[in-house]
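With one protein chain removed, the remaining protein chains of the complex are shown where they sit.
This part shows chain A:
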Amino acid sequence: MSQNDYYGGGGGGGGFLQGGSPYSQMGSPGSGQQRSEAASSLRPINSFQYRKAEQPHNDAPWVLDGFEVGLVTMVGHLVSMHLQTTNHVYTLEDGLGRVEARHWVGSSTNAEQEMEKWGDIKEGIYVRLTGFLKSFGGKKYINATYMRPVTDFSEIDFHFLECITVTLTLERGPHYNFGTGQQQNATGVKSSSAYQLDNSMDIRDEYSHLPPLEQQIIRYLISQDQKDGVHVANIARAIGKSDEDADKLSTAMDSLMDNGHLFNTIDDCHFAVSR
């Protein structure tokens, strides 16, 4: 097992990660199944992304474009609502498709609270919805935990723009190092949370602007401090990428070479940082 695996995240993790560190809360005995950070993070999505989201199997976390999705939030036009005894069914549209949301009605003891929270919701208005993705009988829906009418209508535009921002931040890593965008967990699905600190990305230097993978490579090479360079296989092992990511690794290496950050040493397989 490589050093990185020990610390829980293939993302070049630091000791603060909750995943696999024996000293973290999650590692304590009896904590049962591990919950990833992404499971409790909030992702803005639109109807198109809702359609794209998949669940590999019944107990697996939902995945959108390779990133684990926990809570989702969206803004949409409430087309119809059906109030049934046990649950309310809402149909939302945002111009890109249709989303079904359900809200399970609790016991009658909190009926008043429920009324207060959900009473403003009516057909034909824009609403903000937050909930978990669920599927039942092959049908996808959002298990709504929260819904409110949109009152400042710039929120509609804000929501679509936020979808772009969050998707790009996950794909490319944060612009400034306010956290990390990408972590690889055991199932190969990248979990994502803005609250997760990743030490390797928390350094501000001349490499901070590089994509996360390229930063990992550079930082690993710096940490090795080998005059003769490090073999590419060692880099691959340290980064903790699986075989199918070999292409990504080689693209990243090429890009680093092209930009003059790396150079070959004793042969074509050994690399060192140029600085």
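Just so it is clear, a residue touches a chain if its C-beta (ideal position, glycine included) is under 8 Å from a C-beta of that chain, and two chains touch if they have at least 3 such contacts; residues count from 1.
Methods note: contacts and distances are computed from a predicted model.
Student: Consult the UniProt record of the chain that does not appear here and report its protein name from "Replication factor A protein 3", "Cytochrome c domain-containing protein", "Ras-related protein Rab-30" or "Myb-like domain-containing protein".
Tutor: UniProt lists the chain that is not shown as "Replication factor A protein 3".
Student: Using the touch definition from the top, which of A:H77, A:R237 or A:H270 touches the missing chain?
Tutor: Residue touching the chain left out of view: A:H77.
Student: Specify the residue from the set A:R98, A:K117 or A:K134 that touches the hidden chain.
Tutor: Within the whole complex, the residue contacting the unshown chain is A:R98.
Student: Check the options A:D157, A:D228 or A:D254 and report the residue that touches the missing chain.
Tutor: Answering carefully, the residue with contact to the hidden chain is A:D157.
Student: Extract the touching residues of chain A with respect to the undisplayed chain.
Tutor: Looking at chain A, the ones touching the missing chain are residues 46, 48-49, 51, 65, 77, 93, 95-98, 124-126, 151-154, 156-157, 160-161, 163-164, 167.
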